[in-house]
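Step one of this worksheet: look at the structure below.
Missing here is one protein chain; the remaining ones are kept as they sit in the complex.
Right after this comes chain A.
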Amino acid sequence: MGDPSRRVSVSHPRTRAARPGRRDAAVRDVHEQTPLGEVYMKALMRTQLRLGLLVCAAVCLPLAALPLLLGRVPVPHWARLWGAGLPWLVLGPPVYALLVAAGICYVRRAERNERDFDEHVRRS
């Protein structure tokens, strides 16, 4: 929203009340699913879906590689912490930290996408 408080419109209050605000036209488009509104919606859905799939891929591909790697790579003796083997170390806290970090990144980006969409629709 382009900060409407800074605009000063000089008009009679009654004439403004009678006329539907131009500012909300695009919002109405989105709501009534006019062809224009549908274009807006498709754009939002595509952005959000791309983000979701990206986060999924960024987490699932490394995780999917782990069973292959952990089975094949010989573990050097120094890579043991207190006698625990490499799988026990990798498949523990590091993976959970990755999951939480991915979740936080996703929420930030998804909310920013929605804010951008909101601003875009209201401004146009």
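Just so it is clear, a contact is a pair of C-beta atoms (placed from the backbone, for glycine too) under 8 Å apart; a residue touches a chain by one contact, two chains touch by 3 or more; residues count from 1.
Here is the rule we go by: contacts and distances are computed from a predicted model.
Have a look at "Cation acetate symporter", "DNA-binding response OmpR family regulator", "Ferritin-like domain-containing protein" or "ABC transporter permease" and point out the UniProt protein name belonging to the hidden chain.
In UniProt, the chain that is not shown appears as "Cation acetate symporter".
Across the whole complex, list the residues on chain A that are touched by the chain not included here.
21, 24, 27-28, 30-31, 33, 37-38, 41, 44-45, 48-49, 51-53, 55-56, 59-60, 63-64, 67-68, 70-71, 80, 82-85, 87-88, 91-93, 95-97, 99-100, 102-104, 106-107, 110-111, 114-115, 117-118, 121
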